[in-house]
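A single protein chain has been removed from this complex, and every other one stays in its place.
As written, the chain order gives the labels A, B and C, with residue 1 at the start of each chain.
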Amino acid sequence: MAKISLKERWERFLHNEVLKKKLYEIIFESDTFWGKTFDVALIGCILLSVIITICDSLVTTPWLETILVVFEYCFTLFFTLEYLARLYCSPAPKAYARSFFGIIDLISILPMYLGFFFSTARFAIVLRSFRLIRVFRVFKLFDFLEEGHLLLLSLRKSFNKILVFFLFVVILVVSIGTLMFMVESGHPDTAFTDIPTSVYWAIVTMTTVGYGDITPITPLGRFLSAVVMLLGYTIIAVPTGIVSASMIKEYHRKDQRACPNCHRIGHEENARFCKHCGSELEEEV
Amino acid sequence: MAKISLKERWERFLHNEVLKKKLYEIIFESDTFWGKTFDVALIGCILLSVIITICDSLVTTPWLETILVVFEYCFTLFFTLEYLARLYCSPAPKAYARSFFGIIDLISILPMYLGFFFSTARFAIVLRSFRLIRVFRVFKLFDFLEEGHLLLLSLRKSFNKILVFFLFVVILVVSIGTLMFMVESGHPDTAFTDIPTSVYWAIVTMTTVGYGDITPITPLGRFLSAVVMLLGYTIIAVPTGIVSASMIKEYHRKDQRACPNCHRIGHEENARFCKHCGSELEEEV
Amino acid sequence: MAKISLKERWERFLHNEVLKKKLYEIIFESDTFWGKTFDVALIGCILLSVIITICDSLVTTPWLETILVVFEYCFTLFFTLEYLARLYCSPAPKAYARSFFGIIDLISILPMYLGFFFSTARFAIVLRSFRLIRVFRVFKLFDFLEEGHLLLLSLRKSFNKILVFFLFVVILVVSIGTLMFMVESGHPDTAFTDIPTSVYWAIVTMTTVGYGDITPITPLGRFLSAVVMLLGYTIIAVPTGIVSASMIKEYHRKDQRACPNCHRIGHEENARFCKHCGSELEEEV
Partner (left out) sequence: MAKISLKERWERFLHNEVLKKKLYEIIFESDTFWGKTFDVALIGCILLSVIITICDSLVTTPWLETILVVFEYCFTLFFTLEYLARLYCSPAPKAYARSFFGIIDLISILPMYLGFFFSTARFAIVLRSFRLIRVFRVFKLFDFLEEGHLLLLSLRKSFNKILVFFLFVVILVVSIGTLMFMVESGHPDTAFTDIPTSVYWAIVTMTTVGYGDITPITPLGRFLSAVVMLLGYTIIAVPTGIVSASMIKEYHRKDQRACPNCHRIGHEENARFCKHCGSELEEEV
């Protein structure tokens, strides 16, 4: 009978709607006192655990490293419990698990467990920092959220263009890298030892990063790389142009009020009268 | 009689319209099952042959290199046959040979044959990767094709401007390179050994690549190069401005309303009347 | 009585409105002869003291350094007296002390006094150069001031967007730096010794600065950094797009037509009716 009672208790716990609602308010929302306190504490924990991981990579004394690793385990345990609680109290656990924040929450606890098998994997818990994006929601910085949303919208609208552009860039850097390999590989002191290295050089050059770990030394190689740089100069203009054009369009579209008389749109946000026919515009809600 | 029959057979083959049409469907189009299969296989072969060439540059074991070269010859033989088949079945072989894809197809088989004479020439078959642009047509990604087309259109419209800009940049880097050579060449440890090297430095600096293989060491040289950098800072804005302006113009013209009277499109977003015939346009929904 | 008289004299000096007004005209304004002379002399002193500080860092001979430090003290004394005079003659001393220029004026004298405690702190008087912004007011270059104001306005309008963007960039570089640390730290000659160094590398790379003091050497590390560069290539487009869009909007709003009815300005170029009261606007000439 004790066995049945345990199972029953578990069942009851799983369907305890009052507890679920209470937990949901604390964990997911941030309007109540405890909800806000929990969120602020959570952000603090995330920041602290990221800082501890960064320190861990700096430390070489064994006993100090051990302490830091213990802290990391504590935080990971806490985040694991939090993740389970979120799954438990969410009205739609599957939707949460598949949402952007759900995946981020999962990713931020997995690396520590992988760390049992690969020693460096535990540093991946720095990915936990993506959880900090919650900060805007917690502190009601909706203006910022909207700006970020607008940014993402602009980028998504130009996504197709940027993808086409990238395929073109990849073909270009592979071709240029190979040409440079053909030109430079004959020289005894060359740094262009194989095609992948040359393609790496082409990317470093065309993006104007220019480390200088691989540089041409033959006159023909230098001439070719000068052409590549001037090419990259123009090519860098393309994504900028795409994003600028897309952002400007977004700005223009921001006011959707149509004039009740001439039905034209494109009024400014603070406009009260149609700039085309002078009729009064309705106020935005 | 056998001889005549051979010539005759060749003649018949050359004018076998049924075979030509069948081949055309398979090679040029991708609507039928075999057409699609052929195109997918072709893309696979291109990718594979590019990857083999890249591996070839990495490999140093002689027997492995021999195997890879043999593979490269097989692929080139296949692409040569494909090129001949394209010429054979195309309704307008000359037009195909002179088209963008026709030239790319030819370029992608030539280097291997040049490789008999220059050992490194065979790596140029990486240029074959340009054939991958077909991928959009094969998988019906017309949206992407249109985006790419719009990109090219924007760039072509600003081509004159960019050419003028480049002539200006070339004159500028030659002059700046010479000035730096005059300033820096007196120092015993200078890297500015001659004018071409200095011009190369000027290009590396003005495009903000900045390898650091050639850097000024005299105070005057450093001052001059600081001026050059700040100059390059403003100059980098010019192609970006050109491309942005051109792209924004393209976006604005995208309005798809057709005039109800003359049926022409291309009106601006805020237009109320057709700019070609003066009829009233319908408002966009 | 002598004591009282001293206090009284001090009181009288503090409330000497004639002297205050005279001083105000000389120090704060630049319309009168002495006002302009003072401002020009001030700008000369600022330039000179900045140049002397720069020379101070170059000089190694002890006696020459002593002379320069003495000069620096003299200038600082002069600027201290000027600051006190400004506080004295300003009609609203507190407002002045809290204004942009008031804070700059204070900052430009503090470092020298801190220099008693930390030897290198005295170089911070170079911050004095921010006082040179006065040059536009002194020489009546109001056009320039207006342009600068417009620039600031554009930037302030896009401040929220840029802040969101920066938080995103910070999270990104921390994550990328950690990933690169995990990939590269295994190699014996690695430069990625800890996470902060790797994050520094990620910033150097994504901003396309590319010093080359830390570069990946493993094939996987090079591949990852190529991805990071191409990412940075697109990301660099975002602030440019934000600022461009914001500046274009500012330009569009520059229309100077005032409404004949409500006298308000700020209409768009293509507006025919006032957006505030609906009256017809006059056409621009």
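As a working rule, contacts are C-beta pairs under 8 Å (C-beta built on N, C-alpha and C of every residue); 3 or more make two chains touch, one makes a residue touch a chain.
None of these values were measured; they are calculated from a predicted model.
By the touch rule given at the top, the unshown chain touches A, B, C in the complete complex. Of C:S90, C:S154, C:T178 or C:S225, it is C:S154 that touches the chain left out of the display. Checked against the hidden chain, the listed residues C:T76, C:S90, C:S185 or C:T240 yield one contact partner: C:T240.
From the options A:T53, A:S108, A:S154 or A:T208, the residue with contact to the chain not on display is A:T208.
The chain not shown here is touched by just one of B:I43, B:I107, B:L150 or B:V238, and that residue is B:V238. Panel shows subunit B; residues 160-161, 163-165, 167-168, 171, 174-175, 178-179, 181-182, 185-186, 194-196, 205, 208-212, 215, 219, 222-223, 225-226, 229-230, 232-234, 236-238, 240-242, 244-245, 248-249, 267-268, 270-280 of it touch the chain omitted from the view. Think of the hidden chain as still there; on subunit C it touches residues 50, 53-54, 57-58, 120-121, 123-124, 126-127, 129-130, 132-133, 135-136, 143-144, 147-148, 150-151, 154-155, 162, 166, 169, 196-197, 199-200, 203-204, 207-213, 236, 239-240, 242-244, 246-248, 250-251, 269-270, 272, 283.
Residues 208-212, 240, 244, 276 of subunit A touch the missing chain (whole complex, contact as defined above).
Here, only the chains that are shown with their structure count from here on.
The equivalent interface to A-B, defined as the listed pair sharing over half of its contact pairs by residue number with it, is A-C out of A-C or B-C.
Of all residues in subunit B, those touching 2 or more other chains are 208-212, 240, 244, 270, listed in ascending order.
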